[in-house]
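A quick write-up on the structure given underneath.
A single protein chain has been removed from this complex, and every other one stays in its place.
We call the chains A, B and C, going by the order they appear; numbering starts again at 1 in every chain.
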Amino acid sequence: MTRIAFIGLGIMGLPMATNLVRAGHEVAGYNRGEAKRARFADAGGTAAGSVAEAVRGAEVVITMLPDSPDVEEVVLGPDGVLESAGAGALLVDMSTIAPATARTVAELAAETGVRAVDAPVSGGEQGAIDGTLSIMVGGEPADVEAARPLLEVLGGTVVHVGPSGSGQTVKAANQLVVAGTIQLVAEALTLLDAQGVELRSAVEVLSGGLAGSAILDRKAPGMLARRFAPGFRVDLHHKDLGIVLDSAREAGVVIPLGGAVAQLMAALRAQGDGHLDHSALLLGVERLSGK
Amino acid sequence: MTRIAFIGLGIMGLPMATNLVRAGHEVAGYNRGEAKRARFADAGGTAAGSVAEAVRGAEVVITMLPDSPDVEEVVLGPDGVLESAGAGALLVDMSTIAPATARTVAELAAETGVRAVDAPVSGGEQGAIDGTLSIMVGGEPADVEAARPLLEVLGGTVVHVGPSGSGQTVKAANQLVVAGTIQLVAEALTLLDAQGVELRSAVEVLSGGLAGSAILDRKAPGMLARRFAPGFRVDLHHKDLGIVLDSAREAGVVIPLGGAVAQLMAALRAQGDGHLDHSALLLGVERLSGK
Amino acid sequence: MTRIAFIGLGIMGLPMATNLVRAGHEVAGYNRGEAKRARFADAGGTAAGSVAEAVRGAEVVITMLPDSPDVEEVVLGPDGVLESAGAGALLVDMSTIAPATARTVAELAAETGVRAVDAPVSGGEQGAIDGTLSIMVGGEPADVEAARPLLEVLGGTVVHVGPSGSGQTVKAANQLVVAGTIQLVAEALTLLDAQGVELRSAVEVLSGGLAGSAILDRKAPGMLARRFAPGFRVDLHHKDLGIVLDSAREAGVVIPLGGAVAQLMAALRAQGDGHLDHSALLLGVERLSGK
Partner (left out) sequence: MTRIAFIGLGIMGLPMATNLVRAGHEVAGYNRGEAKRARFADAGGTAAGSVAEAVRGAEVVITMLPDSPDVEEVVLGPDGVLESAGAGALLVDMSTIAPATARTVAELAAETGVRAVDAPVSGGEQGAIDGTLSIMVGGEPADVEAARPLLEVLGGTVVHVGPSGSGQTVKAANQLVVAGTIQLVAEALTLLDAQGVELRSAVEVLSGGLAGSAILDRKAPGMLARRFAPGFRVDLHHKDLGIVLDSAREAGVVIPLGGAVAQLMAALRAQGDGHLDHSALLLGVERLSGK
């Protein structure tokens, strides 16, 4: 049993924190807005009144927040995690943020005696609910091992990929591949549909060969059924592709498809679909094609 | 036991024809060049001296050829399949060619009393050897069912996707998705490498989440080991992307990533790497990035 | 005074033929559809009842047709130019077609004793009216010189760029640059507008520097005024970009922006705007941006 503070009870955070409760841990959860805290209390967790209240006395602090500025505010800001956490506490930031911010957080945490790892996830809402997320962890080996038992409650794959910030870099790569694969599947489906092919059979056979992917398995059914409720929102993927482009630019790496799909995700958002699932890239291809 | 003519004993055709021999069928194989015919005879098949010799008396004629003009010549040309095949024979073209050519072949075959289906494959050399290809079949339902027992010797997934030409359209969609996914993985690996992430761990974790794909499973190991022997050659994938672009243009479908990856595949070929496996798109990204 | 047959009295052909009449030449014009022939007669030309009637006895035959198949039919087909033209006649094809077709036409013309040059134009309807077209000519030097006096009636710039087919290759390059420049200007204008910049002033200053172009001078005013009547239709530019892509593919040249703008032009057409001026690429950028 570990005393855990869990900050961020959104679409991903709430089921993750709930899984930790179910695994027998003592979890104090916090989110802005009483409704989300109440849902967590209903799920068996302890609703805390503030970040400080959640963090005080916790052995492990997990943060699951939307973007770099949120992490900076919640972790580094006044009344934030670092002010309230005891020396020796372990901070596990599972948000998707810029690798550079992750490195900064780890350095400032170290100055207050807090150990920190970056542990962003892939797998979406369903993976969060099922506890089957893929978790990519950056940090000191000992700290990663200390976090591992909790991370294995949350995910089916927990891999230490390198030093501080590496988890975020792998997540950026993940978001590049995921966005691009959705777009490719969207282009393929639109082409098949325009030529009168039976789409369900086509998806079946594509899935069985070299074109097979988790996107075809998990997202294509919703695309065919035209269900675009998130899931993972276009707005968030747009944000993540900004991290991808900055990261590639910083590293001097040229990513032509990454650059192209970032524009297409931006288009979807500009067209008012930021709240839909990222598989709505299909709508973008259909609009381009006048369908 | 079926009497089969198999035309085209290349990197794909030879193991496919051999699997049919092993399944107990009587297979007369033909390819230009004696060496390939000899290898087929070594594998237990019967080497025929010409297309006509192979086809005469066959119940099923399978063609596995590089491109549309080859199919037109071998099937429609003088001394070709249609001249030699008996009425009621079943022509199964497993080449990857333009959907429009497949429709023409089926129509001209019908005029000579030959039934024809288009049945291109995905899965590469390994899939051909293991008999685990994905096969996408277009044609009349009865003809597809007649072909199915043989196709199930060759592939693990055999799906009827629609009328004549549909198999080729699905194959075009497949080649679009495969080329794009390789390119995305190549961009991701180059980015990860430039930022000092441990690549094998990164591939492991990417494979376990929404970014997972057959490309990551089957091609990334070779990419990390820098083994680019084909497999499936850049030259052929370049040809296939030409079919994809023409097909999208004809259908009025806009494929921005398809258009981009076609240029990148063309670049690899222009740079002298047409003979390498298509996973060599990694080399293209590295060259663009000055690595 | 030269006896000229002029085949193709469309948006470009009519003012061109009219300029030749005004310059004192005897011009027999032909187009399918009586209305166009009547307009040419109103402009002082002689309306011919067929290609053959126009061509018989002409010293120079000028063709200005939409696409490669039209040229093949009108020039090479039954009752076509080559059947009716006398030995020693000069064929000046000013259509925009594939370089390979231009070379074929020249070869077949030579067999009948007709000299041929390819002389496609740039400059649009206004250039045709004003006689200020840019004309890029491919062919034998002597034939090009023979055509020059007439071409100088039609254009302000007449340049011999190489052997047969070279005119079409330069035209393909022209269409690549023009489409791309319109798209760049469209992206720039949409960006400026979204940020509240005064567009007329911005266009003025952009025109004065390294960003200056004929597109900014001649097309931006219409774009700002949202006048998209052709001018040069999206449908035709879409056709021309098909020639560009095929030409680059054949030559092993990689054109990333060419590939991208071809998709964007295809989108505009698929969205139902094929009949608008190519400067309507602005509408495409606005749709992508949800404006």
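Everything below uses one rule, namely that a contact is a pair of C-beta atoms (placed from the backbone, for glycine too) under 8 Å apart; a residue touches a chain by one contact, two chains touch by 3 or more.
Treat the numbers as computed from the prediction; the structure is a model and nothing was measured.
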item	value
Among C:12, C:106, C:223 or C:255, the residue in touch with the chain that has been omitted	C:255
Of C:54, C:223, C:236 or C:264, the one touching the omitted chain in the full complex	C:264
Sole residue of B:52, B:153 or B:288 that reaches the chain not shown, by the stated touch rule	B:288
Selected residue (touches chain absent from view) among C:63, C:213 or C:271	C:213
Residues belonging to chain C that touch the chain removed from view	99, 121-124, 127, 133-136, 156-157, 159-163, 166, 169-170, 172-174, 176-178, 180-181, 183-185, 187-192, 194-198, 201-202, 204-206, 208-215, 218-219, 244, 247-248, 251-258, 260-261, 264, 285, 288-290
Footprint left on chain A by the chain that the document does not show	242, 245, 248-249, 252-256, 259-260, 262-264, 266-267, 269-270
Those residues of chain B which, in the complete complex, touch the missing chain	256, 260, 263, 267, 270-272, 287-291
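Basically, only the chains that are shown with their structure count from here on.
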item	value
Required minimum of steps from chain A to chain C, each step between chains that touch	1
Innermost chain by mean C-alpha position	B
Distance-maximising chain from chain C - centres being C-alpha averages	A
Rounded Å distance, chain A centre to chain C centre (Cα mean)	52
Geometric centre distance via CA averages, chain C-chain B, whole Å	40
Chain A: positions in contact with at least two other chains	256, 260, 288-290
